[in-house]
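Only one protein chain is missing; all other protein chains are in place.
Up next is chain A:
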Amino acid sequence: MIGGLFIYNHKGEVLISRVYRDDIGSQAADSAVFSSSGPFLGERLGGVVRRNAVDAFRVNVIHARQQVRSPVTNIARTSFFHVKRSNIWLAAVTKQNVNAAMVFEFLYKMCDVMAAYFGKISEENIKNNFVLIYELLDEILDFGYPQNSETGALKTFITQQGIKSQTKEEQSQITSQVTGQIGWRREGIKYRRNELFLDVLESVNLLMSPQGQVLSAHVSGRVVMKSYLSGMPECKFGMNDKIVIEKQGKGTADETSKSGKQSIAIDDCTFHQCVRLSKFDSERSISFIPPDGEFELMRYRTTKDIILPFRVIPLVREVGRTKLEVKVVIKSNFKPSLLAQKIEVRIPTPLNTSGVQVICMKGKAKYKASENAIVWKIKRMAGMKESQISAEIELLPTNDKKKWARPPISMNFEVPFAPSGLKVRYLKVFEPKLNYSDHDVIKWVRYIGRSGIYETRC
């Protein structure tokens, strides 16, 4: 399991050091002569070990001359897992053959928890909150085993004010929440107005060849629900899942053809704890008792029949050795009545760019030397439109023989529909014990499609 956790600043100075196991310290006991062979063993540790484990990571990873070639590094039989957040390094250390994905998943979680407590993970914030961080580390890792790391639960008893005196009832409520005994919903919730919000949030990813061929595309989506419902409501969620539609189609063939509903093929999905998996497995129906407030009902991924909201058509021409002409056309590909927002096109420029002239029909375009790119921003754009930018890039002559790698043109945007084609068909609420019915619940559904990594090679 995790033997220790260190946090470094960009210089490699240790900000947080928490050791859970002594073995981080123990030395290899073989004779000195035979230990030096093999690149894998790396340099030996000796002396005061904790300190040395800490140093080993700084020397071999943070200060390494070469770019990091793996997020897992083995130095002197000690494995270091690291993630980087802005210029802060988090490193988990172990001497055992641990579940590698779990360690990273834990580091991400640790970042989330810290961010939830004090915002951005920066050197200053960490220094200001180091007592809190130690307290958190004490709670979420015991003997190197991750314990409950849900921010909500943690915040009930790890506060920066110290624990207030609580009644016995409150205490047991905290402990059972922390240990996951209550689950996700308590009894006796009451709302005057029963209301629920469904957000379908998707991020669409694309890699396209210069000729407009889709090399790979996928949508990863989430259904986020905010529920303000009284009692213990039983919910049933329905969407245009291909398997469900086809199943029903067998019974009433005319209905599906009549409605002409498109269905989508979901490659993979995962659900919130509250969803009854056995039912999903047998009937593919999604039924659950929702937690109160906001939660993520499901995550999914699709790769087929994706609606690509934008098409990027690049044209790059090299005019002699000191000039490039770039023309990029973007076309919006959705219903004219819908509006895309926050559109940004990023056109990379060579490192030896000396000057850029840009002309664009819509929005604003700027050459950002520090980012080596032309950034073109358009606030709004309706469907089935197109717009164009042309730029002349002047280059300094170089004797660098290596050709410019021509990184792809990337795009950011937000559209008010789900690029996967997912549609919420229904969300039914049953609460037999209380006197409200499905019709009394006010339901809101919203679709937001955002760009993930949306790139076109040029």
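Throughout what follows, a residue touches a chain if its C-beta (ideal position, glycine included) is under 8 Å from a C-beta of that chain, and two chains touch if they have at least 3 such contacts; residues count from 1.
One rule holds for everything that comes next: contacts and distances are computed from a predicted model.
According to UniProt, the chain absent from the figure is "AP complex subunit beta", selected among "Aspartate aminotransferase", "AP complex subunit beta", "DELLA protein" or "Proteasome assembly chaperone 2". If you put the hidden chain back, the residue from A:S17, A:N129 or A:N205 that touches it is A:N205. Touching the missing chain, out of A:D138, A:E318 or A:E371, is residue A:D138. Note on the undisplayed chain: of the listed residues A:D55, A:E123, A:E150 or A:D305, the one touching it is A:E150.
Shown as candidates are A:R65, A:K168 or A:K190; the residue that touches the absent chain is A:K168. Contact residues of chain A toward the unshown chain are 1, 22-23, 26, 28-31, 33-41, 67-72, 74, 77, 79, 81, 83, 94-102, 104-108, 138, 142-143, 145-150, 157, 163, 166, 168, 171-172, 174-176, 178-181, 183, 205, 207, 209, 215-216, 218, 220, 267-271, 273, 275, 277-278, 280-281, 301, 303, 402-403, 405-408, 410, 452-453, 455, 457.
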